[in-house]
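Apart from one protein chain that is not included, each protein chain of the complex appears where it belongs.
Showing chain A:
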Amino acid sequence: MSSGKGGELIPSSSELDLDRPNIEDYLPSGSSIQEPLGKLRLCDLLDISPTLTEAAGAIVDDSFTRCFKSNPPEPWNWNVYLFPLWCCGVVIRYLILFPVRVIVLTVGWIIFLSCFIPVHLLLKGHDKLQKNMERALVELICSFFVASWTGVINYHGPRPSMRPKQVFVANHTSMIDFIILEQMSSFAVIMQKHPGWVGLLQSTILESVGCIWFNRTEAKDRETVTKKLREHSQGVDNNPLLIFPEGTCVNNQYSVMFKKGAFELGCTICPIAIKYNKIFVDAFWNSRKQSFTMHLLQLMTSWAVVCDVWYLEPQNLRPDETPIEFAERVRDIISVRAGLKKVPWDGYLKYSRPSPKHRERKQQSFAESVLRRLEEN
């Protein structure tokens, strides 16, 4: 029951659609009605228990909410001996490490700005040189950021080579994903425009590595963004695109559906898997609970940010595959590598309701089985 077969029209972009393969594969078994067993009787019609059970199951626990649950590390400071130790830890983290890190970051910004501003203003004519210098500087400030959280990052796999028609995709846990990856090699990124100082950074510095902005709330946006993505990926001189197809931050234990936009550009997809080690800090940015500033402060007052980054084998669209199937296949590769559980939901359901299609599908299958059983006399 795939919804992405060849001739199907793409639905209007005003509907936040769940283009996805068969959701019933993932949901708990016990669909609306079991296989017909003979004639339809009153008890079959009145027995709404399967539907009620599904509803109650969703109330008690559901796979979507689980994806966005912050899982702070277990408190271990619960007895007389460990508690003072923990207090010492707090003192060290907040009063020693934190100021040192702030200093490191400030120094980094000073160096960066004192190089970036002149380069940006004076090298206006020399495009190639300016671009290279700005890229190097952005990589530098990202390294400073990573140092400011004492980031210990293990990169696995061959470093991505810069070739045209290549797009990188990764699972998304926090905006620091971008910083961690940008530190190693320059990427252009597609991001949601944020307010505040982050937005300022986005419009000034990130412009230099070539970023594309979108606005989740604007429906028509999707088409313009897809066009921009295509143009960028064809350009030879542009930084390779880094896309987070989940579209939202997930808590690094699950992965939500990948949006197919990145997979229909006709480019090679290079998957990147990122896994944070939760013992040190929970790097999930729960945008519902904290602002990005608070999130950064939390990182800067933890011991370290430890994570693994795997650059995985580049993938291409197979001849018999639809973009949605391709997206699912890549999601599978990334999820297996990073130890994430897959969940059949669209990340955008954080902001909107599911489309009525899904309820209608259930209603249709129930209606069909009722009618079928009626005819069995």
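A few points about this structure:
The definition used in the following text is that a contact is a pair of C-beta atoms (placed from the backbone, for glycine too) under 8 Å apart; a residue touches a chain by one contact, two chains touch by 3 or more; residues count from 1.
The criterion applied here is as follows: contacts and distances are computed from a predicted model.
Per the UniProt record, the chain missing from the shown structure is "EF-hand domain-containing protein", taken from the list "EF-hand domain-containing protein", "Histidine-containing phosphotransfer protein", "Signal peptidase complex subunit 1" or "N-alpha-acetyltransferase 16, NatA auxiliary subunit-like". Contact with the chain that does not appear here is found for just one residue of A:110, A:129, A:336 or A:374, A:374. Touch with the hidden chain on the side of chain A covers residues 27, 32, 40-43, 45-65, 69, 288, 345, 349, 353-354, 358-360, 362-364, 366-368, 370-371, 374.
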